[in-house]
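The excerpt is restricted to a subset of chains, each kept in its original location.
Labels run A and B following the written order; every chain starts at residue 1.
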Amino acid sequence: MTAVPMGEGTGPLHVTAEVLSTKKVGAYRHLVLAAPGVAERFRPGNFVAVSLPDGAHLARRSLWIHRVRPTGSHGATVELVIEPAGVGTAWLAALTQGARVELTGPLGRPFAQPKEPVNCVLVGEGYAAAALFPLAERLRERGCAVTILLAADDEAHVFGALEARRTARSVSVVTVDGSLGAKGTAGQALPGILQRAEADVVYAAGPSATLHAVAAAAEAHGAWSQVALEIPQPCGTGLCHACIVPVIGEDGIAHKVRACAEGPVFRGDRVQWGLL
Amino acid sequence: MSAPTSFDLPVMVASGCGGTGRELAAYAQEDGLAGIGGFVTRTLTMDPRAGGRVRVEESPAGLVRAHRLQNPGLDRFLMTELPWLAQQGVRTFVSIAGATLAEYAEITRRLVRAPGVAGIELNLAVDDPRRLGVFDATEPFQAARVVTAVRAELPVGVALHVKLPAVPSRIATAARAVAEAGADALVVGGALPAALDNGTPAELSGPAVRPVALRCLAEVRTALPGVPLIAVGGIATADDARGFLSAGAVAVQVGTALLHDPTTVFRIASELATNPGDDL
């Protein structure tokens, strides 16, 4: 694994992004933003922190970067996938072309990627699956065999099933209500998939409970796991120390680290799940 | 009273709102963190305080934060945080709280031995100090005792700033006591005792509290016209900063606004440098 430290010229930026386009994708809203400089510094697993403009809401809203793309006119673009859940995500989902969004990014430590071409299983639940697609592409470029498992409550909340088939060797879908793919949860489906894929590494993004199940299944299977945690992040930039995750460090000692700064991607076996 | 701090760069980072410094530096202008008036660390205690996570909730135009003085402790700070700040030339003010007067003195002794400490900010504004196991400096004479204890350990050239509770009806009396005991500057305003939605004791900060901070400043300014005052509480724009400076503060601290936009403190500093405002 190579850790990717943030060096000079690769740190985050605070910019005013512009909405280039927006469309509905199942239960989600998919936004394409011109965010000068942010796309260029992106690595899979990074997120952005958005500022609400109303003066009444001060905490940031963290969102996975789904994809970055070079475009002709606007430099590279950044894509987000929004599930309207509260005031901030509803505001984002309602934005129209030309709207401006203050954001900081790319933020967080990205997924560590294997040096060798190994077998990788990527598990994404709900919108969080969005974070895995750029990773899947890089892994494929490195010659890894990529298997994707998408999970959600129902069909509308499965993100990226089509896109997954373009990137991955094998794709599975599970939904709690069985409306798409097999009926069940990621935790239930994973052990079988890990075996079939002869997985060396498991990457996952989604709710903590799912990540915990993924980490356990990976450990049982003898694979490394890298999980992208969503802990409430008032600032997203490492300033407020409010997104604490209890981990066991390389030194075997328990530490409290910031999800936004030392994470949000962690080794599954390092997280003290019981204390989260 | 000596006044070793110069306030020609009147914009600082408020205690606890700049991470370890490194994270914030990513958003600084050319001079980095050294280009602003000062960086106040989060409040440090002798021993680390894990105490659960800092819990932050939004309230209208504010953040409500339940913290229990979470911090890595003095040793770890001296080992992992201060050296970087010193190396970058940051004017670092270390915020401290102690369980006893002796502990305050001990923390100070150890801090001033390390290179790179521009000053100490005594956090006498801890909400409900007994619950948090901190020396109770609510009464002015107790606050003065802390100042005396710390002052005695300070070499020339290290400033002593004292942060007071933001209670307008009582702040002037507390200010007088600590100024007489030897504080170089007072930090007035700051977070207000509040509660999370579930009733947990917490502190309210952000633009919501700005009018209270302004009142605190006015009270102390009137009572002690000669003492340098550093204002904090809800400052989010250069205009806010100009308002506090023209009300008599020698400097301002920016806190919660940084969580919303990490460039705020640098933008305010450079806007003030370009256009300090009518009264300045």
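Here is the rule we go by: contacts are C-beta pairs under 8 Å (C-beta built on N, C-alpha and C of every residue); 3 or more make two chains touch, one makes a residue touch a chain.
All values reported here derive from a predicted model rather than from experimental measurement.
The formula for the complete complex in this structure file, using the labels of the chains on display, is A x2, B x2.
Note that only the chains that are shown with their structure count from here on.
Separating the CA-averaged centres of chain A and chain B is a span of 36 Å. For chain B in complex with chain A, the touching residues are 16-20, 22-24, 26-27, 42, 50, 53-56, 58, 60-63, 65, 70, 206-207, 256, 258-263.
Chain A contributes residues 11-12, 14, 51, 55-60, 102, 104, 232, 234-235, 237-244, 256, 261 to its touches with chain B in the complex.
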